[in-house]
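Supplied in structure tokens, the structure appears directly below.
Note that this complex is displayed minus one protein chain, with the remaining chains in position.
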Amino acid sequence: MSALLRVEDLRVCFRMMGPLKALATGTKSPFIEAVCGVSFEIRKGETLALVGESGSGKSTIARTIIGLQRAVSGSISFDGQEIEELSGTERKPYLRRMAMVFQDHVGSLSPRLTVRSLLTEPFRIHGLKDRDVGGEAERLLRMVGLPADFARRYPHQLSGGQARRVGIARALALNPDLIIADEPTAGLDVSVQGEVLNLLARLQDELGMAILIITHNLNVVRHMTDRMAIMYLGRFIEVGSTERIFEHPRHPYTKALLAANPEPDPDAVLNRIELKGEVPSLMRRPSGCEFHTRCQYAQDICTRVFPEPSASPHDTGHSFRCHFPLERETVAPVQERLGSSVGPKPARARHGRAYALATAVGTRKARPSTEDGSLRKISPKTKK
Amino acid sequence: MPSVEASHSEANEGEGLGVLRSVVQQLRNNRLGVLGVALVIFVVASALFAPLIITHDPIRIMVGPRLAAPSLDFLLGTDQLGRDTFSRTIMGGRIPLLVAFASLGSALAVGLLLGLIAGIGPRWLDNLLLLVFDTKRSIPSIIFALAMIALLGPSLATLIFVIAIGSVPIYGRVVRTQTRALRNSEYIAAERSMGASTTRIVAVHVAPNVIGPLLILVSMDIPAVIAVEAGLSFLGMGVRPPTPDWGVILNDGYASINQSPWPVIAGGIPIVLATLGFTFLGEALRDIFDPKLRKDL
Partner (left out) sequence: MWFYFLKRIVLAVAIIMIAVTLLFFMIHAVPGDPAAILLGPRATPEMKAQLYEQMGLDKPLVVQIAIFFGGLLQGDLGYDVFSQRPVADIVFEQLPYTIELILVSISWAVAVAVPLGCYSAMRRNSVVNQVAGVLTIATIAIPSFVMAVYALLIFAVILRWLPAIGAGDGFWEGSIHLILPAFAIGIGWVGYISRLVRASMLEILGENHIRMARSFGISEWHIVAHYALPLAILPTVTILGVGIASLLSSAVFIEVVFARPGIGALIVDAVNTRNYPIVMGTVLVTSFLVVVATTLSDLVAAALDPRTRENL
């Protein structure tokens, strides 16, 4: 199958200080590499997750794809057409076919526009004046499960979950082929998180767009995505199918991340790998394997030689950067644990997935909100 | 003043009429604001309807005795040429108010434009404009105005031009800072991600958010501009005599200060009333719209 979006060897840098200050403070390079040499592709209708700690460069990748950030090198092609080098008006037709849902749900809505204007903003931007604006706004609101009278509201009159729904509705306005969702659950109540994710999953089933999800919420990844990529200091350290990685993480960092995820099953045997120390600064990248400063398996070679990506012998789609990848035996308890908690997973039926999501995210985590009435009060309209 | 907080959130409801109503409501609760509004209405109305109010021809000399004290016929007395000070004062408000509104209006437009350009444009342009703004602000405003008047010759147009140029850097800087802040906001990124052009972003999403604080700033500058206009006319650098103008009237009074105190007393009053009125109003407006800026009194 052909790739909808193909990113190759993408590098993005940020300037940390002016040239004058760099000269004055004796800094050799005033740039940091937020994303260095990342390659991946997303096929039509597929869901890919970018996972990593904050500052690992996942949001930067999203912003570069959508054109908010320039790449230093590398290519981004959408439906076979190189779009990285395009600027302004040339990029516009492609921006019509992809849309981003921003992390800051209220902040990404222009404060002086009504929801109706916000939702129909894409039509005006792309010169589709012939559409019935009122009707479209109503259709989009219905699609994301908000009442039609929301069209008259202003962003500050929306709750977090409602603003997120408006953001999703706007992203869907032009029926895009690709949706980039930057932390779709960030800053939302756990009960609302489940609703938003179910909404995304349902809409993907109905409309068939591909989704790139950026998150550090592994529950989201496990239940929504086909493939996942784990980022560390701007690089992919492990890529593969979600199922495979959750079962057999090969990179110690991946394993540590998975182990740090709260375990829904109280009876599960916890064998966590704790991450030592802090994420190194991008200004001073460690030598060799960049994870060696925090890796409990680090050997001498790890401090000197940068590991090349190697493919798993069992699965060519699964690759990782590690000199000493974890073997199956070491993860056996994890595997056992996963098997018990994710019942309907292997079936991967679309509706089954949505169901699993509701049980895993919605019901389990919704418990605190029943104890605290105020959590419910925030989004009475979405509780339908 | 808890009422300010409460109705400020009300003002955010977004309904235009509602905002206006709550502003009027709050102005009514602000004693100084009421006084300001009254003074401003008094000054502006008397300038607007000046021809109906005046009792004598403001330009004709010797309508009465020279340097007469106030009387029923000459409400504020007469000057050294025997002109009626009351009529001159009432007519003399037209030019300061015209200069204030014309110069601040054009300064607002130019400052907004330059500020938006600096804020949204490339870094070098931003730095260049900031440098020009800072340079302009380093030249003392009156001295700059005098230099420009020396080059262009004193006239009403020069006056408006010079005062407008004096205000542009301040407005430009404020707009620029706000625009920079907005430019990094997520909603601008969201607009851009949808393919919106820069022109559209600036016109629809930046300018409306910048113009509110700017208007308050401009309204607070009205008294200063009236003072500068009157001051320059006082120095003989504004409109030329015999045109009645507050600054000219004060200067006439100053010239005959040793013979009679009345012309100078009357000549200063309109300037004091106008600057006080607009200052009180501006302070009240700022308190209402920008509680963060409020300096507790």
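Should a chain be cited, it is by its letter among A and B, assigned in written order, with residues numbered from 1 in that chain.
Following the convention adopted for this analysis, a contact is a pair of C-beta atoms (placed from the backbone, for glycine too) under 8 Å apart; a residue touches a chain by one contact, two chains touch by 3 or more.
Source: prediction; values computed, not measured.
Note that of B:131, B:157 or B:181, the residue touching the chain absent from this view is B:131. For chain B, the residues touching the chain absent from view are 32, 131-132, 134-135, 137-144, 146-152, 223, 227, 230-231, 234-237, 250, 253-254, 257-258, 261, 264-265, 268, 271-272, 275-276, 278-280, 283, 295-297.
Here, only the chains that are shown with their structure count from here on.
Mean C-alpha positions place chain A and chain B at a centre distance of 52 Å. The part of chain A that touches chain B in the complex is made up of residues 63, 66-68, 88-89, 91-92, 95-96, 99-100, 102-104, 107-113, 121-122, 125-126, 154, 156, 167, 170. The part of chain B that touches chain A in the complex is made up of residues 12, 14, 185-187, 189-197, 200, 204-205, 208-209.
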